[in-house]
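One chain of protein is taken out of this complex; the other chains stay put.
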Amino acid sequence: MSSLRAHVYRIPADGPDDVAGVEALFAGGLAVKNVVAVLGKTEGNGCVNDFSRGYATRSFEDLFHRHGVDGVSTVMSGGTEGALSPHWTIFTRETVEAPGERALAIGASRTPVLPTHHLGRRQQVLLVADGVRMAMRDAGIDDPADVHFVQIKCPLLTSRRISEAEAAGATVATRDTLKSMGLSRGASALGVAVALGEVDEAEIADADIGIRFDLFSNCASTSAGVELIDHEIIVLGMSSQWSGPFAIDHAVMENAIDAHSVRRARERLPENSRLAAVLAKAEPDPSGKIGGKRHTMLDDSDISGTRHARAFVGGVLAGVFGITDLYVSGGAEHQGPPGGGPVAIIVEKET
Amino acid sequence: MSSLRAHVYRIPADGPDDVAGVEALFAGGLAVKNVVAVLGKTEGNGCVNDFSRGYATRSFEDLFHRHGVDGVSTVMSGGTEGALSPHWTIFTRETVEAPGERALAIGASRTPVLPTHHLGRRQQVLLVADGVRMAMRDAGIDDPADVHFVQIKCPLLTSRRISEAEAAGATVATRDTLKSMGLSRGASALGVAVALGEVDEAEIADADIGIRFDLFSNCASTSAGVELIDHEIIVLGMSSQWSGPFAIDHAVMENAIDAHSVRRARERLPENSRLAAVLAKAEPDPSGKIGGKRHTMLDDSDISGTRHARAFVGGVLAGVFGITDLYVSGGAEHQGPPGGGPVAIIVEKET
Amino acid sequence: MSSLRAHVYRIPADGPDDVAGVEALFAGGLAVKNVVAVLGKTEGNGCVNDFSRGYATRSFEDLFHRHGVDGVSTVMSGGTEGALSPHWTIFTRETVEAPGERALAIGASRTPVLPTHHLGRRQQVLLVADGVRMAMRDAGIDDPADVHFVQIKCPLLTSRRISEAEAAGATVATRDTLKSMGLSRGASALGVAVALGEVDEAEIADADIGIRFDLFSNCASTSAGVELIDHEIIVLGMSSQWSGPFAIDHAVMENAIDAHSVRRARERLPENSRLAAVLAKAEPDPSGKIGGKRHTMLDDSDISGTRHARAFVGGVLAGVFGITDLYVSGGAEHQGPPGGGPVAIIVEKET
Partner (left out) sequence: MSSLRAHVYRIPADGPDDVAGVEALFAGGLAVKNVVAVLGKTEGNGCVNDFSRGYATRSFEDLFHRHGVDGVSTVMSGGTEGALSPHWTIFTRETVEAPGERALAIGASRTPVLPTHHLGRRQQVLLVADGVRMAMRDAGIDDPADVHFVQIKCPLLTSRRISEAEAAGATVATRDTLKSMGLSRGASALGVAVALGEVDEAEIADADIGIRFDLFSNCASTSAGVELIDHEIIVLGMSSQWSGPFAIDHAVMENAIDAHSVRRARERLPENSRLAAVLAKAEPDPSGKIGGKRHTMLDDSDISGTRHARAFVGGVLAGVFGITDLYVSGGAEHQGPPGGGPVAIIVEKET
């Protein structure tokens, strides 16, 4: 009787081009073709002119190319503010001869190409919702309640794409390319919410995207990249078609200091288990306050608010988990409640 | 039978010049003359060109001047990175008709003027040690173990002071004015260590200051300011000559993610008590690693390492205490172990 | 026969609170009551959280208050990037017994209070246009061609003002307080353009403000401040009702590297004259290019584009004039052509 089995590796990185630790895994016997996804924290500013992401992506493309493998989903999140540590998280899956037993499940999918004028609109939400459902099927997860984290890489608008769309008579959601990143992240997150039944698709209009932050998913983590025009979707959850020592759960931080919810989620996971990975989203509270007290993240013209938020929430989570190689990503539109965000926790049971 | 009684107020600030909350305290009956010290977190960069500190200091000077009071010790620490919230902590003391009963004690002192060529040297250490002993006596604390936090404002070198010293034939510890701030903070912290018996004064040579970080105080918090040429010292501890509901204890974070030590210190304080203030020091781990994992604070040429450290340790502490108006200050030479730092916790018992 | 006479002083500042140089002028005989305006360059970031401006303003308020004078227009522009030097420019006027002879003229005015819902709209344009005409009359300038620089301090929206306006049933131009600064600057600049006949008022609709940057004034320099709800207007130009050695002209930089236009304007002024002050606006070219070559100012998430622009245009102007205490201010909506800006040059003829 066979089942699927996931493995999660957390590898330190000495720089955006340091893939030596991953190469060592391959040299040690890890089958390169089993790699489903790489989530990286790189040490750039995590904003527009962050070249550490592209540099890291290129380093991994070269690595996989050298091993004759392509199509691995590579998501680079810039910004290791505070004491966050640059690292790669490697997700693998393989078929093993063992009975299924409810374990960490990983599914992946890609959507069809997103028409440029659908970006940031209801159509993107629906396209992503379909993609999430497909990735759930790939992961062998039926019940949305078994999904704990959905990582999506989504497209953005460029001047050229806008021009082409307009030349074809279409109207885009925004002509501001930076703003298009937030819209795409937001629409993708709402796509997760729809697929998981967190938000009724009938409730979402074009005008809500990037505006009505009371609509959100508790499991979505989305980032926009210039290198694709469809969506790469990775679903992490629990499934009885899988086996092995890994398990996942998630918390929803209500605000940036909500360590309590995180600790409770950790306690729901098996006690005799080793922490394998923490994946979280962070953002400056849009209200300008946390617990009634003013923060200054949104008024700081020297340091972007996303950088403040990663540093601070990184500290909150490091205080809970005792490690610094945490995947804390910024830009959390419709991903968790405003000022809060989802936190996925993956553990490996001791055997 | 009379005793001394301390009170601690934590007041939000809407900006460096917003003293309205403190004025409201005065209007509500707080006697201005009872104010011993103001510790402020202001929202500048906390580095060289942080004008929020001077602006806040001026605002308080004007405030106290309007009330006919002067000589209040005012320590402004710049930098509310992450979700840290700008605020003032007001310390008062008064004599009350009530028996002493072991409570929060506050003492203050000023040292004689520090000769310019003593700054950053053993002589400064000894001068500060004497000042700390004097402040302990003022606080009615005999046992160094009852001291939990010593806040010191110390001088720095300016081009003019250096020139005058050299014209008089003296040699200064450094001609780099920025570096003089670290040396002065470090020597002052070692002065605390000597006064509290944490380090034997015979062990400290000029060359150790700013170098041998294995020598440190677990209770020192020092900051350099251009506006004084002596030292302002505030000692916080427990004394049986005092009364009232306030109590203090402290933790020593071994590194930036050591939430455990902080939680334990909180647990040593009365359970049925309200958090009144948290005072902490933070710094980037000079080893470049925390728990064996690389951090990037010291290699970031866009954001000063002290800013990263405050944001991150602010997050760790906010996760523990559930508030963001924490006094987290950077520049922790000889203040706690390298990469760690002291954390004082003040509570008010419910009555 | 009497005339008016202007004087312009350029005074170095050692910090936002250093008014010693101005006090020395007063001590040396300058009548404090003759001071019409202070334009300062302070060393903050020139963006939202720049406390150097407020600190400097307070220092000057205190200074004038000590001398029993109030109502002096004080405009603080933050940001001395590159080698720009913090300094104050002091403008004075007095009546002298001498015939008029075409010289630098200074006029000032304040508009009525701007209703909150007029900000960033056509009504603000018209209100400012009236104010500029009034300041021209005050300066004794009839011909708009004799106006060379109009400095305006205009209001912005705050959360409170927006709430009050909305409570009264009004709709504001934007609920984004930062964006309101740009709208107010832009509408004020268009007000100058209308008053000087550069743009026909019939051509300006609400929707053009902050959008149609082909509409602009070649003489406007506007900045928004939280401390006022009307407009402070200073007009600088030439008038035959004035006398004395000072003269003014202005250039319009077509883009950030247009040193040629600046040199030509300097050459139009008397040769045997000493440079008294240079007042300029700078902004990142919104096209993303200068002379067909890409710049990176608008994509830099570490340094605000306004800071880049001041540093660079500061360099261009310093290369032309050979001094670094230049008033180069950012945020140039409708002030000169997109990516370019007005440059006023004031000289003092040798006598």
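Chains here go by letter, A, B and C, matching the order in which they are written, and residues are numbered from 1 within each.
One rule holds for everything that comes next: a contact is a pair of C-beta atoms (placed from the backbone, for glycine too) under 8 Å apart; a residue touches a chain by one contact, two chains touch by 3 or more.
A quick note: this is a predicted structure, and the numbers were derived from the prediction, not measured.
Q: If the full complex is used, which shown chains touch the chain that is missing here?
A: Per the contact definition above, the missing chain touches A, B, C.
Q: Tell me which of C:D14, C:D214 or C:E227 is the one touching the absent chain.
A: Of these options, the touching residue for the absent chain is C:D14.
Q: Taking the entire complex into account, which one of C:A83, C:V113, C:A145 or C:A170 touches the absent chain?
A: Here the residue in touch with the unshown chain is C:A83.
Q: Given that one chain is not shown, which residue among C:D17, C:E43, C:D249 or C:E333 touches it?
A: C:E43
Q: Consider the whole complex, including the chain that is not shown, and state which of C:D17, C:D249 or C:D285 touches that chain.
A: Checking each option in C:D17, C:D249 or C:D285, the one touching the absent chain turns out to be C:D285.
Q: Just name the one of A:P16, A:G82 or A:P284 that touches the chain not displayed here.
A: A:P16
Q: If the missing chain were put back, which residues of chain A would it touch?
A: 15-17, 43-44, 49, 51-52, 54-55, 58, 302
Q: Need a quick check: the contact residues on chain C for the chain that isn't drawn.
A: Listed in rising order, the touching residues are 12, 14, 43, 45, 80-87, 256-257, 259-260, 284-285, 290-291, 293-297, 299-300, 302-303, 307-309, 311-320, 322-325.
Q: What residue numbers in chain B mark contact with the hidden partner chain?
A: These residues touch the chain not displayed: 45, 47-50, 296, 299-302, 304.
One rule holds for everything that comes next: only the chains that are shown with their structure count from here on.
Q: Could the interface between the copies chain A and chain C be described as same, meaning over half of its residue numbers are common to both, or is it different?
A: same
Q: Go ahead and note the Å separation of the Cα centroids belonging to chain B and chain C.
A: Centre-to-centre distance between chain B and chain C: 42 Å.
Q: Taking each chain's centre as the mean position of its Cα atoms, how many Å separate chain A from chain B?
A: 40
Q: When the centre of a chain is set as the mean of its C-alpha atoms, what distance in Å lies between chain A and chain C?
A: That gives a centre separation of 47 Å.
Q: I need the residues of chain C touching at least two other chains; which ones are they?
A: 49, 302
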